[in-house]
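Only one protein chain is missing; all other protein chains are in place.
By letter and in written order, the chains are A and B; residue numbering begins at 1 in each of them.
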Amino acid sequence: MHPLAEKMLRKSALPSIYCPGCGHGTVLNAYLRAVDQLGIFDQISHVGGIGCSGWTPVFLDSDTIHALHGRALAVATGLKLANPGRKVTVFAGDGDCTAIGGNHFLHAARRNIDLCLIIMNNEIYGMTGGQAAPTTPSGARTQTSPHGNPEPTLDACKLAVCAGASYVARYTVAQPRRLTRAIKEGLVHKGLAVIEAVVQCPTQAGRYMHGTGSPVELYRIIKEKTVDLSQAAGLKPEELAGRIVTGKFHQDPSQPEYTEQVYGLMDRARGGS
Amino acid sequence: MSSVIRIDQVFCKGCRLCLEVCPRGVYEAGTERNAKGYLAPAAARPEDCIGCLLCEMTCPDLAITVTVIKKEKKRCAAS
Partner (left out) sequence: MADEVVIVQGNEACVRGALAAGCRFFAGYPITPATEIAELMARDLPGSGGVFVQMEDELGSINSVIGAAWGGMKSMTATTGPGFSLMQEGIGYAAATETPCVIIDVQRGGPATGQPTLSSQQDVMQARYGSHGDYEIIALCPASVQEAFELTVRAFNLAERFRTPVILLSDEIVGHTREKLVIPRDLEVTPRTRPRARPEEYLMYRADESGLLDGMPAAGQGYKILVESQTHDETGNRRGGDMEASARLMRRLCEKVTNHLDELTDLEAFGCEEAEVVVLSYGSVSRSAGHAVKMARERGLRAGAVRLKTLWPFPDQAVARHVGAAGRVIVPEMNMGRISREVQRVLRREIGVVSLPRLGGALPTPQEILEAMGGR
């Protein structure tokens, strides 16, 4: 077994539920490296939602809460506020986070609560068999858009920045080092760190949207679509359509962080400074 | 430059991303199914490994462990 897996995975929960070639595994891989390089695994509680992504915390040999669909951020908010000294990482799928969990996503960002949120975006609802999600490209064929997706696509990173998250970045499975670095930055960042990881879903999105179940072909598609933020700035909207813009969109550790606000309020209420 | 490359036969699901990402063609498609029924790739040319670790970092199942035996003098640009 890989030494990081030996150190940090919950053996009783293995093998993972990820399909062969699922990008979630690469994100977990990057997370383990980030946590190991920082040496802080024992300081972190993990919360996941429902869906393939949401299983990730279960595979981690730590304090783990497998929450309801869309509610991981709400659970994490309570967990963090009850014990602010511990770090909390939330793993959520794109549907879990931006559809059913959208309200909690919006307000966790607005509060800028000190959590590390990793959105594993495979542009589909994978666990339930491949239905359209808010992040599914327009026109794409899925199980609930067999005639093509009539809906526009949500950019979760833009939403996070607008709502107030103080660290927002996006990388793909084809950028493991940059993803690891972003996760490290997110883990030490004070405030809500939103890291969107774009991943392939060979079984659902692959077969229905891209006509292939090959992890390698889907990996190539992701690489092909990727454009770095520095270059995206010079492109016209038409040129950016359908592309995956990666990079660090926002980083400001000076923004007020929610846990500090709440505990500061408590100190004042108790007559402290 | 060479490495010892271990592929965990319990966890490898034969997705072949390692073949895809390796810049030196160290891997080749597997010919024997492992205990779980997957065609796990084999590290056919570990002596060509440059220690970039892309395979180890990309593997969705953490099935690959690369131990670099001799380091190249040149360093990669990406950290």
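Criterion: a residue touches a chain if its C-beta (ideal position, glycine included) is under 8 Å from a C-beta of that chain, and two chains touch if they have at least 3 such contacts.
Keep in mind that what you see is a predicted model, and the values were worked out from it rather than measured.
Considering the complete complex, the chain that is not shown touches A.
When the whole complex is considered, the residue among A:His2, A:His24 or A:Arg71 that touches the unshown chain is A:Arg71.
Per the touch definition above, the residue from A:His104, A:Arg181 or A:His210 contacting the chain not shown is A:His104.
Set against the missing chain, the residues A:Met1, A:Leu38, A:Leu154 or A:Val262 yield one that touches it, A:Val262. By the touch criterion stated above, the residues of chain A touching the omitted chain are 10, 12-13, 45, 47, 58, 61-68, 70-71, 74-83, 85-86, 103-104, 106-107, 262, 265-266, 268-270.
Throughout what follows, only the chains that are shown with their structure count from here on.
Remark: chain A and chain B have CA centroids separated by 26 Å (rounded to whole angstrom). On the chain B side of its complex with chain A, the touching residues are 8, 10-11, 13-17, 19-21, 36, 38, 54, 56-65, 78-79.
In the complex of the two chains, the chain A residues touching chain B come out as 1-5, 9, 14-16, 18-26, 28-30, 32-33, 173-174, 176-178, 180-181, 202, 215-216, 219-220.
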